[in-house]
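Left out: one protein chain. Kept in place: all the others.
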């Protein structure tokens, strides 16, 4: 249902052109702010802006109405330029109640637009938010912000009066009113949302009608009541031509896995145990069983990974997905996958730690665990996605490595990537790179009586990968397991030299992947004063910051790592071409320690563990400080 | 039952004085080689030698008799000087069957003494060992070694004929015959073993008598038949004065834990799940319940550690012990202990990995796991024992740190330390350092109705340790858990700045331990060409090697780390005083990466993963090579 | 701790912590919390001697709301935490709060072993037949065919029956109640607290956000008299709005019969919570609404057996009696020693 929209937006007197803008909707978790944000994002994408989003959920399912603990927010950054972050500061803030106001106001730039639902600013609401006096009246907000006090509850109830909905349901439409108002403010068309409403509530026309009415009411409220004030227009972004959709990281990752399975001609088996923020992968894949996808909700994370190992031994695509605490439980089984040398994908959607930590917040603090969190010498490849849409490609790349080298692969994303969304140029499926998988055929004599000693499960190819012999193949019957194996035959061996040889071989195999992956690319000059080295979800903020300082003529380049183990062959060389190296991470310096240890360079860290992504300003500031 | 032995050893014509000697008993796991070795060790210790041992078990419980898989060995190094290793090469080898011979002969120095039980060198035996021709006859052993073919089976049966034992039991005495012979060879008294026999078989006099007869028969066989050949004498070692016992690492560790409990006035709760080579800790502690020791054999390793966390919350001494794969399973729970800031000991008796790996062999490859094997920013102190007797002190030190800083502590040993034995100067119990533990008393108003908000579970002391409030204390009721906590109150908090603050604080607390531990000591000059940096069980080999090259006038010093996280304050300084640094490890360079990353020095590794300790020669060679 | 000896009279409110309760409005957890606070003062245990241990889940937030000692541990491990706690401190009253996912999925093994060891602890399993905290995936008690976020085409795992499992692993106290049946729930909590040994109580709990109405048949005013049956020790199994129906044994199979028409109470199955063998309790645990049976609530089984926490401490006492309190010098002396003269 692709649509090229006619620009049929009435242009009132005062229209101000902007390059980009950031809007945040916030309110009670019951207020439907996520939906409002998503709709606004899609609409902005549809009118041709580049967009980046940042949903922020409370940890509680439904904290008591009106409490700070219950505040849910959704931030959208939309622009006529290509952008990578949801924006540092907010240009327009919609706050549905006092708790939402108090917890979000500090992110609104001074002079920014502030739209509040005045009806919620009663005694109880103010007190729950901890306001001694009413901020709408005590002058603490004006003239600092362009304050719009709107009686959203009353107006919405009026608007939907006809629909015959009860008050509870009527109030559920307030988010539509707020959206309508913001749509008008930024001159966005209502059609996509109207279509959405029609689809979503198709079966309950009265609800559909009410939502429509509320949306329009909000829009017209803007046109009429607010007619005096300015309306803003953000022109289309110049994105490469093609067909786009707006995609979330979790969806892109799931689709990438499905694509990888098809490209390698495998069934996709996901063994997973629900955990925030990784559950969405299980939930998404479960919807697409017609892609020959089998989703197994295991009794725990250990069963999740070991079942995936079983699927791998069976010759299919075994995947497991979890988050920090769940990955911690998989350490022992990862060892089994490493020593049995079976292809396997282990996905860690990182969240705030340690322990249960901050389940709904983002962090990058599981890199150590990914690289070193196992007993014995137990190396495995680690790769990380950099943005929501990047997940689609990274999933395929991870599976390509797993099968070419017969090894488990750890794929890192984080809550910010998984829940965030961005426009994605739909790929030409026919051009996706095939993933060739070879299985040894039946024993030469073809009979089932072939002496299995003729098959050598640890006889390696030029990449040091062992053969992936699949049950059902006559004559290849063999046994593998967690005890050290004899080279070539794979029989149990306690021989000292053999153990050394196997440890070396497993390490060499993983190190050898460096010859199979692209050389590291660099954004900026080959040499310079400072290299910003980043990985994972900090890509957007780092890229934007580096571009900003480059624009000021600074000799700064940006190097973003997809491959964390092994590193690209040319990384050392790149690092040595810069006077200093800055490694921004949402942890206390995990990549930094490894880079220092491996390359003996005095890399500097910019570290933050606050459950939220870097702002561009934070990075720019650090860069400038280092260049002083 | 201390004994000062009269030196009443008959001195025959040819007695050769030696500084030290290494003997290895090897045979089928059913042949009682471990017992022979232990007896020989104790006797040597009793006559005043310094000793070091290396038992080597097969992975199978009882592989079929006579197979290589079933060979069990026990090596004893005894000396008139103080020694730290079981010896690189063997001076005298006792091989009870062909399989034992073929798997051990390469370790016998040329010219060494070789004693074999000829009766086992029949067709079947030779074939099981893979001998085409009989090595006793084909000249492959002579004149290279001093070969003694002894009809041990026949002679033993003769010797015990009177006892009325069946043949199966009679043959069980062959190890005694072999011991007797070696006792004679090295002029050791039989009394301790005779005492041992009397005690062990007290209830079965016929067995006691048979063993005695076999032992003496072997001894007299030496005197008479072998009278011609030489006897060797190793004078007493000059150990510091005092009372000694010969102690195994597992015992020393268990006793150290019991001492720590007593010194801190706590009950000792061990939550453990059996695993080689850590099970002996559970088994040893279970024997000493009168020390107020509670041993809980949990359903798995996760229950083992979480039950210990429960004991810690209850206010007692919670300990869990396992080995690599079991520790991997504890990662998530370790995070809980870190964020709840409870004192806890986690002991890892390392074995060969990855995965199930080489369960009965030694390795040091779990350092990464100890330091980094958890989700999130999750630092905890890591300390390692260097030798069997050192475990007694390290256990107390670990508990001291855990309680002073309210943190879980990871204590590393390995299979080599746990199973090895050495003379131990019994400490003066009254002089052991007390471990002061403070618990906040009842709320001031003393009543049970104290508003619990008056108690602040995360209000820290000068060491940043939080109070250890014990259930049962009125007015201190409080809740802790795995979610991020608010500073001071310990309430659940999702506040970004608070998270950053708590992550920083937990890290600073652990780093601060550096101010509480002794400065790093150095063996040798403060500056020089090379520093050998070691940790854990490689101490003995490294110390011996460094002494050897120092004797040759090399500017080499030795620095052995007990504290791996945090490092002693002065470590960086020490490292910088040497031209180069060598880090020998029984892994592929785990400490090395961390040292390089932290101190940016180009440390060199000597790495070995062969399931066995370093030989002194390997290290000496590497040192000399580096000095070239 | 002398204070703990004098027992000031406490009110339910004294057991409320200072934290705001953060369950969804309408969640069944609220009423369980309310009943727990009601029961607490009646147990005669000083507040500081009570500890609540939970895993992870909505239900597992419970300890934060009780003004006692407590730990919100990690997913599924609460029974193990409680085992260590109770072993070293048998003087404490220990409660384990868990959910159908926490207790039966990831934590099933710990639950099973805690029950068979029969530590003197009380385990309350909030069964809402869904994963609440993670927003609506199916759980081990979700019925076959259940459509959830993780099973859009319906669940294909046979559900577990918490009580059948508890009985299958040697449970000594096994009971069931319902969040909205507050009087009965209160009694069950009290009975659990009074039982010596592991008390396991399943509570039907409504998750009105992700699995609303899962227990309607058992809570609905009009139907509950016919869909549930209250077990009473020594009494016949009678139910129904006008108590005119009963359960009779036909061989080993229970059957629903109408009283009157020649069938008297004496023909019915009589409940015996103290039966040494658990066969009756097991049989009762198999009576399911979907098979046309009223579902029993109340105490299925309550027998006395030795408790792990008592025995582990008995062994310490016995060892101390036999060998005297631990003395390191004595211990050293048991080894073969030798002296090196100076």
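The first chain written gets the first letter, and so on, giving A, B and C; residue counts start at 1 in each chain.
Here is the rule we go by: a residue touches a chain if its C-beta (ideal position, glycine included) is under 8 Å from a C-beta of that chain, and two chains touch if they have at least 3 such contacts.
On a predicted model such as this, the values are computed, not experimentally measured, just so you know.
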| item | value |
| --- | --- |
| Chains on display which the left-out chain touches in the complete complex | A, B, C |
| Contact partner of the left-out chain, one of A:64, A:474 or A:512 | A:474 |
| Listed residues A:289, A:438, A:552 or A:569, member touching the removed chain | A:289 |
| Sole contact to the chain not displayed, among A:78, A:145, A:269 or A:399 | A:269 |
| Residue, one of C:16, C:34 or C:169, that touches the chain absent here | C:169 |
| Hidden-chain contact residue, picked from the options C:108, C:294 or C:326 | C:108 |
| Chain not shown, touching residues in chain B | 60-65, 67, 69, 273-276, 279, 282-283, 286-287, 289, 295, 297, 299-301, 325, 355-356 |
| Residues of chain C (touch criterion as defined above) contacting the omitted chain | 105-109, 112-113, 116-118, 140, 153-154, 156-161, 164-165, 167-170, 249, 252-253, 275, 277-280, 282-283, 286, 305-306, 308, 311-312, 315, 318-319 |
| Those residues of chain A which, in the complete complex, touch the missing chain | 1-5, 42, 45-46, 48, 192, 236, 239-247, 255, 258-259, 262, 267, 269, 271, 288-294, 296, 298-300, 302-304, 306-316, 318, 332-333, 335-336, 340, 426, 429, 442, 446-449, 451-453, 471-483, 491-492 |
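Keep this in mind: only the chains that are shown with their structure count from here on.
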| item | value |
| --- | --- |
| Intercentroid distance (Cα basis), chain B paired with chain A, Å | 46 |
| Inter-centroid spacing, chain C versus chain B (mean Cα positions, whole Å) | 44 |
| Shared interface positions of chain A, touching two or more other chains | 69, 325, 355-356 |
| Junction residues of chain C, two or more chains touched | 56, 74 |
